[in-house]
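Here the structure is laid out as structure tokens; the discussion comes afterwards.
Note that one protein chain is taken out, while the other chains of the complex remain in position.
Chains here go by letter, A, B and C, matching the order in which they are written, and residues are numbered from 1 within each.
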Amino acid sequence: MLTRLTHDIATMTRRRLLAATAGLVLGLAAVSPFSPAQAADDTIKVGVLHSLSGTMAISETTLKDTILFLIDEQNKKGGVLGKKLEAVVVDPASNWPLFAEKARELITKDKVAVVFGCWTSVSRKSVLPVFKELNNILFYPVQYEGEESERNVFYTGAAPNQQAIPAVDYLMKEEKVKRWVLAGTDYVYPRTTNKILEAYLKSKGVAQDDIMINYTPFGHSDWQTIVADIKKFGSAGKKTAVVSTINGDANVPFYKELGNQGIKATDIPVVAFSVGEEELAGIDTKPLLGHLAAWNYFQSIKTPENEKFIKEWQAYTKNPKRVTNDPMEAHVIGFNMWVKAVEKVKSTDPDKVIDALPGTEAPNLTGGISKMLPNHHITKPVFIGEIKGNGQFDVVWKTPGLVAGDAWSKELDGSKDLIGDWVEKKCGNYNVKTNKCGGQGS
Amino acid sequence: MFGFCFGRAHALFLSILLLSCFALPALAGPFEDSVAKFANDEFSDTEAAVGEVASSGNPQAFPIISSLKDGRLSADPDSKKVFITQADGKIVDAASGAAVDKLPDNAAAVRLNNRLRRSVEAALGGLTLLSPDPARRLAAAQSVFKSHEENLLPTVDSALAKESVKSIKQAFTEARAAIILFKSDASESDKLDAISVVKARGDQEALALLTSLGGDAPPLVAKAATSAVAAIQSNLAMWSMVQNAWYGLSLGSVLLLAAIGLAITFGVMGVINMAHGEMVMLGAYTTFVVQEVIRTRYPALFDYSLLIAVPLAFLVAGAIGVLIERSIIRFLYGRPLETLLATWGLSLVLQQAVRTAFGPTNREVGNPSWMSGAFELGQITITYNRLWILCFTLAVFAILLAMLRYTALGLEMRAVTQNRRMAASMGIATSRVDALTFGLGSGIAGIAGVALSQIDNVSPNLGQSYIIDSFMVVVFGGVGNLWGTLVGAFTLGIANKFLEPVAGAVLGKIAILVLIILFIQKRPRGLFALKGRAVEA
Amino acid sequence: MTPHILTRSLDRAATSFILIVAGVGVLIPLSNLLMPQGSIFQVPTYLVALWGKYLCYAILALSIDLIWGYCGILSLGHGAFFALGGYAMGMYLMRQIGSRGVYGNPVLPDFMVFLNWDKLPWYWYGFDKFAFAALMVLLVPGLLAFCFGWLAFRSRVTGVYLSIITQAMTYALLLGFFRNDFGFGGNNGLTDFKDILGFNVQADGTRCALFFLSCLALMIAFLICRAVVTSKLGKVLIAVRDAESRTRFLGYRVESYKLFVFTLSACMAGVAGALYVPQVGIINPSEFAPGNSIEAVIWVAVGGRGTLVGAALGAVVVNYAKTFFTSGPLAPYWLFMLGALFILVTLLLPKGIVGTFNAWWEPWRTGRSTGLAADEESAAREDGIGAANAAE
């Protein structure tokens, strides 16, 4: 033990230095993020919380660009309340805990007035407690599974009743579909959507035998077996359709396999809820002619607003081929609603803006006026589009008017009595049966 | 703005159309008026126009409907004029067939939806049953088999009598049987004959036809149909085993292709190359660039794009591989776990570089015509792209094996990996061989990227989805043994595909992973492990 | 435990490390709670949460260093143990929500109501008790590691083969936990926690307490690791790392040693995960992603494999870099920097930050003292990272 002691004494100074360095590093690290964000009085900060790397970058990068574009346009018009808008971009890197960390950073350190962000449900769930705790505003632009209405979140994408149910109605009425394949990636959005659709289909008299539900993992790339199963399921002598909630990257190999196995839209049409112009940009769409997608916006819709938007967007991105899609339109609507609400209350204070937002109207790009509802969802038209050979969609059907987004599905037992109402009831899960806030209670 | 009124029964419409077609061709209104309906941009009007034009007996009917099907029919909503853009680019007036200089500015293609597409196909089927072109006749017969439209029976009969090509004659016989099966006034014996014809066909469409027969058929027919269905189903069940085996081979070939480069860099050189997937990705992006250039400059060469991409991808990925070896890996020999760290960092850099250069979204890589579509082998569908990938993989494997065995470089590689010092003292430039070996492994990964671009999406994340599977394959097969990699890949592929229908895609994959873990317990050095005392030396 | 273990393991460096962590653990919460808001001496809550997260990563890094740095077991699936510990804590936190969930069901968590489950699956029983959950935090990762290690070490799966099957293990768990049928909330995981032991998880006080607990856990984990590596067992571990079959021929039951240290390490990772979850507010299957485990190994390599201080430091440095680079104008390029950091560290600092630092001081130290000490840290320093590879 003597040797150890001498050694210890000999190395004491070295160790101390080591310790000092460690302390220095820790200290520096703790201090540097303090450097107070130069919150100049003449700008309003807008947080952009979209993944720029990792698996979700494929979808979310465009949305970051959209917000930058909208801020740019707004500043050209003189900004908001006489102040310029300033974007604060962070990269949560498709990492869900990092979403929460970055949200906290945006609100606490950068003191943003509002955040536009998230794509996946899990990223929204991850930041939700942060927005509630720090009382800020999140605009969420993607179609999702519903079953949520939070005071600090505004859902500008479609709820299931604004996408899935109209699409199924269309197939039932116009294509006389009797047999259904509900194919999805195994996560919450497809699970819930399929649950809702299953209940809905059964209520329309579809037998259990005529519904096939299939889940695949994220990024599934070998679709041979499943496409063959669909083909087999479709050969039972009844008109069959596939309702696809397959997510993200898995769509390209899925559609390639469909095309190659010769499943034509005239035999078994596929209606997808997660395939838009951006996703189609990676596929040769000629074999997919006639397959369907349900959205609240298509680039091909001919309205003056849309044409202007596409032109300016392509000019802004300096890419004449750059496509637009549904979540982008959701951001456009959300952004304009936020601007209007801020101008109405002449403040960016989240509490005031949150109260002002319900009832705010903003034109959507398809010729209608969308309105923010008390449940923090918006009214949107629903379109069914058929895939064309050039990667665009041809609208074959639309709802007669705008559809109000339901926060809580009428088709699910757990939520059929719930409503979200932040105007009168000040409650996201108000039970209309028991007249109490707080879900089904017991 | 949109048509909401195509609720009329499809069959009713067709029967009216076809009745008029054969009985009273003169009754159709002025042909021009019918054609003009295409210009209304309403699906219901288009549907009516299809019916009227098809039944008109006018020589323009076929060109109009076939061009509508291909999206070459356009209409001017103001003048109500309708035009056909012929395959050779010439434009004619649809109603008259007269040549026109150019399309009016506001002419737009007549839109279709799936319902209309089916009407168009049915109409074309009726119009082309007697076509001189055998391919069209075959298509027409198949379309009649599906629609089994009662009123087409006389035409089918006369076509059948005239037909000389055996396969088409068979198709007409089946189409006729399908019609008779659903013809309410056909005799019971005719129907029984029809059932045996359909049963002999034995595929899923035959199954669909028989199951849709419904319960209102006479008992004897219903019984025959049920037994035919059972026979077809048991036949198909047998074929589904074959099908699973084929899918397994196909999946195995993809795994092998992805893993084969790793079998060199990891298996032979011992470099844990986490950037292997990114080499695959670079190959896929090379294919994309090649296709872009071809699309914009030499569209005629599109079918050869992959042939051009293969050597280029090999060179690009190989060159980057050599660069990586020279600048990073060579400092890390003998420290395999550190190469893991550095190559992981490298994979992040490469991913982000591609993301910056090509954007984060998927890029379109098209299938050349010889890789599109499928053919039937017995009762299974074999897609050309999967078949070609299987052949391609085996070819790459064979070439690689031959290279290692018969070329000087192959000899040097084996020498260096077995005994570096000895090889060096025999005058082999070991560092050059290292660089070339790593380049070879990377180049093969690049080639894999060309093939994978045909079935998967080309995005910066492409490599990440193959890296884990590739390591599993190499380790399962036994590190350092190319044959092990081959057997490992096909074993995992086939096992996966036989598990998938039973357990589902997710549980199937979990089961495979657990099996690999347990298998490694049984054989800690993989399927084809080297034995003897050399192993731990 | 026995006092001689403590005295042996606490040399100067270890003592300094413990003191620094203890100082941070006390000062940061105090500054957050006592200083007025906005004062430059007040550490904002956001940083407390952030640093709490780093500390959990540091514990994970320690657990990896214990098996990789000292025993040569490269686990590419350690994130699985971290995540399992996190899930055990998450399940407790979910049960604590009670009827405050959006559906107001007193027993079932929201996602179960949502998917029409009518009763709690059996494996959720007991998680309403903190003590049970805390036990599970140790037991579940420990048991998995024990079973996995028992199979793998007994059949002498080593080197790369072991690394790949640990990766297969975490990948299989990733796929499993993604499945909604598994009953752990699928892709969304467990989130929207309300309180822990009756304290609101979002309150500053709770955050500070969790931060302090993380520091405490880091200290305890560090002490345990020190006790292990400075005992004779530590020498056996290094012997196993450097020449496994030689150790076996000396009559050591190598698989038992590996199993012990692997299980211990998994339990530590589980504790790290359990502390991580209430601080970040979510646990989801992506924690099982093989990439996360590889990254954790990289923290250790950056800090210095085989030096416990280095492992903890590496975790903090890499994650701080990640936080720093993912904001601001550099955000689109942060992967370049992170990737470059990994490459440069391997090429230029093969012994990691602390290892290189030690090696740099070596001449100075030998100049001062001729007595070469039989110190296990110097041993680890000498061999750097390469020696363990001799086994493969």
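Before moving on, here are some points about what is shown:
Operating definition for what follows: a contact is a pair of C-beta atoms (placed from the backbone, for glycine too) under 8 Å apart; a residue touches a chain by one contact, two chains touch by 3 or more.
One rule holds in what follows: contacts and distances are computed from a predicted model.
Within the choices "Multiple resistance and pH regulation protein F", "Monovalent cation/H+ antiporter subunit D family protein", "Lipopolysaccharide export system ATP-binding protein LptB" or "Pyruvate dehydrogenase E1 component subunit alpha", the name that UniProt assigns to the complex's undisplayed chain is "Lipopolysaccharide export system ATP-binding protein LptB". Screening C:F17, C:W68 or C:Y257 for touch with the missing chain picks out C:Y257.
Among C:A239, C:I283, C:A315 or C:A331, only C:A239 touches the chain left out of the display. Contact between chain C and the absent chain runs through residues 1-2, 4-5, 228, 231-233, 235-236, 238-239, 242-243, 245-254, 256-257, 260, 371-374, 379-380, 382-383, 387.
In this section, only the chains that are shown with their structure count from here on.
Mean C-alpha positions place chain A and chain C at a centre distance of 33 Å. Centre-to-centre, using mean CA coordinates, chain B is 45 Å away from chain C. Touching two or more other chains at once are residues 52-53, 186, 215, 217 of chain A. The multi-chain contact residues of chain C, meaning those touching 2 or more other chains, are 175, 178-179, 332, 335.
Residues 74, 148, 151-152, 154-158, 160-161, 164-165, 167-169, 171-172, 175-176, 178-179, 245, 290-291, 294-295, 297-298, 301, 332-333, 335-336, 338-343, 345-347, 350, 385-386, 388-389, 392 of chain C are the ones that touch chain B when the two sit in their complex. Chain B meets chain A in the complex at residues 2, 4, 6-7, 43, 71, 111-115, 117-118, 121, 204-205, 207-213, 236, 243-244, 247, 250-251, 254, 351-352, 355, 359-364, 366-367, 372-374, 381, 383-386, 454-461, 464-465, 496-497, 500-501, 504-506, 509. Residues of chain A touching chain B in their complex: 52-53, 55, 57-58, 61-62, 173-175, 186, 214-217, 219-222, 224-226, 228-229, 231-232, 234-238, 249, 251-253, 256-257, 259-262, 265-266, 269, 278-279, 281-284, 287, 290, 386, 389, 391, 394-398.
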